[in-house]
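Quick one: the structure is below, questions incoming.
Only one protein chain is missing from this complex, and each of the others stays in its spot.
Entry: subunit A
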Amino acid sequence: MDNIVGTKSRLVWVVNLSALALVLLWLFPTFGLLVSSFRDRDQITASGWWKAMFPAEQTLQYRAPGAGDAVDENGVFVISGNVFEGGRGSVKSFGTSARDPGAFPAGETVPADDGADLTVLQNGDFRLTSATEFEGRRGMRIFVTSVTPPRFTFENYGRVLGAEGLGRAFLNTMTVSIPATVIPILVAAFAAYALAWMEFPGRALLVAGVVGLLVVPLQLALIPLLKLHNEIGLGKSYLGIWLAHTGFGLPLAVYLLRNYMVGLPREIIESARVDGATDFQIFLKIILPLSFPALASFAIFQFLWTWNDLLVALVFLGNTQDQLVMTGQLKELMGSRGGDWEILATSAFVTIAVPLVVFFAMQKYLVRGLLAGSVK
């Protein structure tokens, strides 16, 4: 007996540890993205997100002003300024050649091009002196290896929502997702009640038909359906995509809700009938409140699916500003700003914000509704 108990507890440990490992595996990169979304481009290139809390060492190129800004100080020509241009930082070392950007420690005076001398102080002030006049419109390059303090910013979010057009796309996605979640639930709840509790010939066949539809890939229907929309004058519009999402979501919705409703106690419904309630009253007053977990779990599914959907949106909606959904906008950003991690990380967080809220607000119904619907 001791043996068995021992095995069991060890198994529990294994399960818990693997769950923990999986959670960490998912959370770790997500957290990294979150941190990155608050850092600016220079910091991201200079150091990894796990170093975000520490001062970062990075090598910058600063271009000194051209000959036009030189000042004549008693026969010596001087160009001066600050390599941080007013920003904060501290120079560790500097150089005049890209091949060896950290050649000299801060504070030293070293020979630069064309007989000039260069000094860079720790606070970033530099002084370029020459006995002869400077030439050229473009000044020389000064490379500094600097230590910049950690900095976090909301600029990325402002930029993504405004200039990069994600704000508008966010609203478009909302316009698609909310009706595309509500309409199928309304239709499916009625249908599920009828299939579960109303006696009529061919009911079993209809249920079988719905189950059969579950396995039809929606990709098959895309072009013919769009053709139909074009012929009846819907074209590429929000109404079109609501109808499409409704159609694609209905089989699962009807199946899930019907299975749940069949499991409700027959006695309640029959006693209501005896008391003279009509089918509509039974549906509204008894079935609907009792089916809330199933409705909620389907709503989460449908909402997440329409929120993350790209394929259906690409087909049934145009790609103008007022119709482009967030997944489409993200895809565009990947193309045009594929190397800008701060933009992509920020976009990712804007995208997952709503699904996260929906999931945490309704997750207690998710498991309950699913289990109740499938395991009878």
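Please note the rule applied: a residue touches a chain if its C-beta (ideal position, glycine included) is under 8 Å from a C-beta of that chain, and two chains touch if they have at least 3 such contacts; residues count from 1.
In the analysis below, contacts and distances are computed from a predicted model.
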Notebook entry, point to check: For the complex's missing chain, which UniProt name, "RNA polymerase sigma-70 factor, ECF subfamily", "Carbohydrate ABC transporter substrate-binding protein", "dihydrouracil dehydrogenase (NAD(+))" or "Carbon-phosphorus lyase complex subunit PhnI"?
Noted result: "Carbohydrate ABC transporter substrate-binding protein"
Check: Out of A:Thr132, A:Asn230 or A:Gln363, which is the one that touches the chain we can't see?
Finding: A:Asn230
Checklist line | Residue touching the undisplayed chain, where the options are A:Arg138, A:Arg203, A:Arg266 or A:Lys285 | finding: A:Arg138
Next item on the list: Pick out which of A:Glu73, A:Asp100 or A:Asp114 touches the chain that's been left out of the picture.
Entry: A:Asp100
Checklist line | Chain not shown: contacting residue from A:Arg10, A:Arg203, A:Lys285 or A:Lys331 | finding: A:Lys331
Notebook entry, point to check: So that we can see where the missing chain sits, which residues of subunit A does it touch?
Noted result: 40-42, 45, 59-62, 84-87, 97-101, 138, 141, 143, 159, 162-163, 222-223, 226-227, 229-231, 235-236, 314-315, 318-320, 324, 328, 331-332, 334-336, 338-339
